[in-house]
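Right after this comes subunit A.
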Amino acid sequence: MLKINDLVVAYEVAPVLHSVSLEVQAGKIVTLLGANGAGKSTTLKAISGLIKPLSGSIEFCGEVISNKRPDEIVKMGLAHVPEGRLVFPGLTVTENLKIGAYTRKASRSEVKSDMQKAFDLFPRLAERCNQLAGTMSGGEQQMLSIARAMMSNPKLLMLDEPSLGLAPVIIDSIMDKIREINEAGTTVLLIEQNAELALSISHYAYVLSVGEVVLSGDSESIAEDKAVLEAYLGGESEGRTD
Partner candidate 1 sequence: PKSYRICHLAPLTGDASFQGQILVNAAKLAVDEINAKGGINGVPIEYIPVDETSSTATGIEAVRKALALNPVAVIGPNRSGTILAAEALWKDAKIPFITDGTNAQTTKKGNPYTFRIQIESTYWIPILARTAKEYYKVTKPAVIYGTNEYSKGLWDATLPALTQYGLAPVTVQTYNDGDRDFTAQLLKIKAAGADALFCYGYEAEIGIILRQRVELGMKNLLVFGERGCSSPAIEQIAGTTNIEGLVCSTTLSQGDPDPARQAFIKKYTSTFKEPLSPTHVNHYDSIYILADIIKRVGDNPEKIRTELSKLNYVGALARYQADSEGNLVHTIYTQVFQNGKWTPLIKEEYPVK
Partner candidate 2 sequence: MTAAILLQLVLNGLAMGIIYSLPALGISLIWNASGLFNFAQGDLLTLGGYVMLSLFGKAGLPYIPSFIMTVAVMGIIGYALSQAYFYPMLEHRVNPQIILIGTVAFSVFIRNLVLVIWGTTPQTYKNPFGSSVLQIGELYLMPHVIWIVAIVAVLLITLQYFLRGTMVGTAMRAVAQRPTASYLMGIRNDRMIALTFMLSTAIAAVSGVLISPIIPLTPSMGGIIAVKAMAAVLIGGLGSFSGALLGGVAVGIAETLFAAFVSSTYRDIFIFGVLVLFLLFRPGGIFRASVSEKV
(Lines give C-alpha, C1' and ligand atoms only; values in the text may rest on other atoms or scores of the structure.)
Protein backbone atom coordinates (compact mmCIF):
# COMPACT_ATOMS: atom_id res chain seq x y z
CA MET A 1 0.00 0.00 0.00
CA LEU A 2 2.80 2.39 0.91
CA LYS A 3 6.27 2.08 -0.50
CA ILE A 4 9.18 4.36 0.31
CA ASN A 5 12.43 4.23 -1.59
CA ASP A 6 15.67 5.95 -0.64
CA LEU A 7 13.95 8.90 0.96
CA VAL A 8 16.15 11.89 1.78
CA VAL A 9 14.68 14.77 3.77
CA ALA A 10 16.27 17.93 5.16
CA TYR A 11 14.83 20.73 7.27
CA GLU A 12 17.28 23.48 6.60
CA VAL A 13 20.43 22.14 5.01
CA ALA A 14 21.65 19.06 6.82
CA PRO A 15 19.59 15.98 5.92
CA VAL A 16 17.56 14.48 8.74
CA LEU A 17 16.66 11.36 6.78
CA HIS A 18 19.61 9.99 4.87
CA SER A 19 18.10 7.07 3.10
CA VAL A 20 14.92 5.53 4.30
CA SER A 21 13.24 2.67 2.49
CA LEU A 22 10.27 0.88 3.89
CA GLU A 23 7.05 -0.72 2.90
CA VAL A 24 3.65 -0.94 4.51
CA GLN A 25 1.49 -3.75 3.24
CA ALA A 26 -2.23 -3.35 3.03
CA GLY A 27 -4.11 -4.60 6.03
CA LYS A 28 -1.13 -4.61 8.35
CA ILE A 29 -0.08 -2.70 11.41
CA VAL A 30 3.49 -1.51 10.98
CA THR A 31 5.51 0.11 13.73
CA LEU A 32 8.29 2.61 13.31
CA LEU A 33 10.68 2.63 16.23
CA GLY A 34 13.70 4.76 16.95
CA ALA A 35 15.43 6.98 19.41
CA ASN A 36 14.50 10.57 19.94
CA GLY A 37 15.37 12.60 16.91
CA ALA A 38 15.93 9.55 14.75
CA GLY A 39 13.58 10.94 12.14
CA LYS A 40 10.37 9.02 12.72
CA SER A 41 8.09 12.01 12.71
CA THR A 42 9.96 13.43 9.77
CA THR A 43 9.22 10.28 7.81
CA LEU A 44 5.52 10.63 8.48
CA LYS A 45 5.59 14.31 7.56
CA ALA A 46 7.27 13.43 4.29
CA ILE A 47 4.64 10.82 3.56
CA SER A 48 1.73 13.15 4.17
CA GLY A 49 3.43 15.86 2.15
CA LEU A 50 3.98 18.36 4.97
CA ILE A 51 7.61 18.48 4.00
CA LYS A 52 9.05 17.94 0.55
CA PRO A 53 11.73 15.26 0.24
CA LEU A 54 15.04 16.14 -1.39
CA SER A 55 15.06 12.86 -3.23
CA GLY A 56 13.60 9.40 -3.15
CA SER A 57 10.13 8.27 -3.96
CA ILE A 58 6.98 7.62 -2.00
CA GLU A 59 4.25 5.51 -3.50
CA PHE A 60 0.80 5.23 -2.06
CA CYS A 61 -1.73 2.81 -3.55
CA GLY A 62 0.45 2.52 -6.60
CA GLU A 63 0.72 6.25 -7.19
CA VAL A 64 3.78 8.40 -6.65
CA ILE A 65 2.86 11.01 -4.10
CA SER A 66 6.18 12.63 -3.26
CA ASN A 67 5.33 15.68 -5.32
CA LYS A 68 1.76 16.09 -4.23
CA ARG A 69 0.35 18.62 -1.82
CA PRO A 70 -0.83 17.35 1.55
CA ASP A 71 -4.47 17.95 0.75
CA GLU A 72 -4.21 15.82 -2.39
CA ILE A 73 -2.52 13.04 -0.49
CA VAL A 74 -5.08 13.17 2.28
CA LYS A 75 -7.87 12.94 -0.28
CA MET A 76 -6.36 9.69 -1.49
CA GLY A 77 -7.25 8.12 1.82
CA LEU A 78 -4.41 8.82 4.16
CA ALA A 79 -4.80 10.17 7.67
CA HIS A 80 -2.03 11.48 9.88
CA VAL A 81 -2.25 12.05 13.62
CA PRO A 82 0.60 14.52 13.94
CA GLU A 83 3.08 14.92 16.72
CA GLY A 84 1.96 17.60 19.13
CA ARG A 85 -1.76 17.00 18.66
CA LEU A 86 -2.48 20.09 16.58
CA VAL A 87 -6.15 20.29 17.33
CA PHE A 88 -7.90 23.46 16.20
CA PRO A 89 -7.91 25.39 19.44
CA GLY A 90 -10.69 27.80 18.57
CA LEU A 91 -13.08 25.19 17.24
CA THR A 92 -15.30 23.11 19.45
CA VAL A 93 -14.80 19.39 19.80
CA THR A 94 -17.67 18.70 17.43
CA GLU A 95 -16.33 21.14 14.85
CA ASN A 96 -12.89 19.55 15.09
CA LEU A 97 -14.42 16.18 14.37
CA LYS A 98 -16.50 17.53 11.49
CA ILE A 99 -13.41 19.02 9.91
CA GLY A 100 -11.87 15.58 10.21
CA ALA A 101 -14.42 14.42 7.65
CA TYR A 102 -13.75 17.38 5.33
CA THR A 103 -12.56 15.30 2.39
CA ARG A 104 -15.30 12.76 2.63
CA LYS A 105 -18.26 12.98 0.39
CA ALA A 106 -20.24 11.25 3.07
CA SER A 107 -23.80 12.06 3.95
CA ARG A 108 -24.61 13.91 7.11
CA SER A 109 -25.91 10.80 8.80
CA GLU A 110 -22.77 8.87 7.99
CA VAL A 111 -20.64 11.59 9.54
CA LYS A 112 -22.97 11.59 12.51
CA SER A 113 -22.64 7.91 13.06
CA ASP A 114 -18.86 8.08 12.73
CA MET A 115 -18.84 10.85 15.25
CA GLN A 116 -20.88 8.66 17.53
CA LYS A 117 -18.21 5.97 17.18
CA ALA A 118 -15.54 8.47 18.18
CA PHE A 119 -17.60 9.44 21.18
CA ASP A 120 -17.99 5.80 22.14
CA LEU A 121 -14.24 5.34 22.05
CA PHE A 122 -13.59 8.52 24.04
CA PRO A 123 -16.61 9.24 26.22
CA ARG A 124 -14.78 12.30 27.52
CA LEU A 125 -15.14 13.93 24.13
CA ALA A 126 -18.88 13.38 24.15
CA GLU A 127 -19.14 15.06 27.53
CA ARG A 128 -17.22 18.03 26.18
CA CYS A 129 -18.59 18.26 22.67
CA ASN A 130 -19.08 22.02 22.84
CA GLN A 131 -15.87 22.90 24.62
CA LEU A 132 -13.21 24.76 22.64
CA ALA A 133 -10.45 22.31 21.88
CA GLY A 134 -7.77 24.76 23.01
CA THR A 135 -9.04 24.66 26.56
CA MET A 136 -8.96 20.88 26.82
CA SER A 137 -6.32 19.12 28.86
CA GLY A 138 -3.30 17.67 27.08
CA GLY A 139 -4.63 14.16 27.10
CA GLU A 140 -8.08 15.24 26.00
CA GLN A 141 -6.53 16.99 23.03
CA GLN A 142 -4.61 13.84 22.19
CA MET A 143 -7.87 11.89 22.17
CA LEU A 144 -9.44 14.50 19.95
CA SER A 145 -6.54 14.41 17.55
CA ILE A 146 -6.84 10.65 17.16
CA ALA A 147 -10.60 10.75 16.85
CA ARG A 148 -10.40 13.51 14.27
CA ALA A 149 -8.08 11.46 12.05
CA MET A 150 -10.40 8.48 12.24
CA MET A 151 -13.28 10.63 11.04
CA SER A 152 -11.86 10.65 7.54
CA ASN A 153 -12.31 6.90 7.32
CA PRO A 154 -8.81 6.43 5.89
CA LYS A 155 -7.20 3.59 4.02
CA LEU A 156 -3.94 4.25 5.82
CA LEU A 157 -3.84 5.69 9.30
CA MET A 158 -0.54 7.09 10.53
CA LEU A 159 -0.27 7.68 14.26
CA ASP A 160 2.61 9.63 15.74
CA GLU A 161 2.95 8.59 19.38
CA PRO A 162 -0.75 8.19 20.06
CA SER A 163 -0.19 7.20 23.67
CA LEU A 164 1.57 10.43 24.53
CA GLY A 165 0.18 11.96 27.68
CA LEU A 166 -2.69 9.52 27.98
CA ALA A 167 -3.77 7.69 31.08
CA PRO A 168 -2.99 3.96 31.11
CA VAL A 169 -6.63 3.01 30.89
CA ILE A 170 -7.08 5.11 27.76
CA ILE A 171 -3.95 3.69 26.18
CA ASP A 172 -5.49 0.26 26.60
CA SER A 173 -8.61 1.24 24.79
CA ILE A 174 -6.72 3.00 22.01
CA MET A 175 -4.62 -0.06 21.39
CA ASP A 176 -7.77 -2.15 21.28
CA LYS A 177 -9.29 0.29 18.86
CA ILE A 178 -6.26 0.26 16.58
CA ARG A 179 -6.45 -3.48 16.39
CA GLU A 180 -10.16 -3.30 15.77
CA ILE A 181 -10.04 -0.84 12.89
CA ASN A 182 -7.16 -2.76 11.43
CA GLU A 183 -9.25 -5.88 11.45
CA ALA A 184 -11.96 -3.89 9.71
CA GLY A 185 -9.51 -3.18 6.89
CA THR A 186 -7.55 -0.05 7.71
CA THR A 187 -3.80 -0.21 7.38
CA VAL A 188 -1.89 1.39 10.23
CA LEU A 189 1.55 2.97 10.47
CA LEU A 190 2.42 3.57 14.10
CA ILE A 191 5.15 5.44 15.90
CA GLU A 192 5.57 4.67 19.57
CA GLN A 193 8.13 5.40 22.22
CA ASN A 194 6.87 2.49 24.21
CA ALA A 195 8.41 -0.22 22.01
CA GLU A 196 7.03 -3.10 23.95
CA LEU A 197 3.51 -1.85 23.66
CA ALA A 198 3.83 -1.10 19.98
CA LEU A 199 5.39 -4.42 19.09
CA SER A 200 2.67 -6.21 20.97
CA ILE A 201 -0.01 -5.03 18.56
CA SER A 202 1.87 -4.67 15.27
CA HIS A 203 2.69 -7.18 12.58
CA TYR A 204 5.87 -5.71 11.29
CA ALA A 205 8.41 -3.18 12.54
CA TYR A 206 11.16 -0.92 11.29
CA VAL A 207 13.82 0.61 13.50
CA LEU A 208 15.19 3.98 12.53
CA SER A 209 18.46 5.42 13.73
CA VAL A 210 19.94 8.75 12.72
CA GLY A 211 17.84 8.93 9.60
CA GLU A 212 18.37 5.39 8.38
CA VAL A 213 16.53 2.09 8.69
CA VAL A 214 18.82 -0.15 10.68
CA LEU A 215 16.56 -3.03 11.51
CA SER A 216 13.33 -4.50 10.26
CA GLY A 217 11.33 -7.65 10.64
CA ASP A 218 8.30 -9.29 12.15
CA SER A 219 7.28 -7.70 15.37
CA GLU A 220 7.84 -10.89 17.32
CA SER A 221 11.37 -11.36 16.06
CA ILE A 222 12.25 -7.76 16.76
CA ALA A 223 10.78 -8.00 20.20
CA GLU A 224 12.87 -11.04 20.94
CA ASP A 225 16.05 -9.30 19.90
CA LYS A 226 15.82 -7.07 22.95
CA ALA A 227 19.49 -6.22 23.31
CA VAL A 228 19.87 -5.00 19.73
CA LEU A 229 16.68 -3.04 19.95
CA GLU A 230 17.71 -1.36 23.19
CA ALA A 231 21.01 -0.41 21.62
CA TYR A 232 19.28 1.39 18.76
CA LEU A 233 16.60 2.99 20.82
CA GLY A 234 19.12 4.26 23.32
CA GLY A 235 21.36 5.92 20.77
CA GLU A 236 19.57 9.09 21.53
CA SER A 237 20.14 11.73 18.87
CA GLU A 238 23.87 11.50 18.71
CA GLY A 239 23.48 12.30 15.08
CA ARG A 240 23.05 15.98 15.77
CA THR A 241 26.24 17.89 15.81
CA ASP A 242 25.25 21.52 15.48
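The rule is simple: contacts are C-beta pairs under 8 Å (C-beta built on N, C-alpha and C of every residue); 3 or more make two chains touch, one makes a residue touch a chain; residues count from 1.
Candidate selection criterion: all candidates are chains of the complex that A comes from, given by their letters.
Here the structure is a predicted model, which is why all the values come from computation and not from measurement.
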Complex member in contact with subunit A (any copy), out of 1 or 2: 2
Interface residues, subunit A side, partner candidate 2 - complex: 48-50, 69-71, 74-75, 79-80, 82, 86-91, 95, 98-100, 102-103, 132, 134-136, 148-149, 152
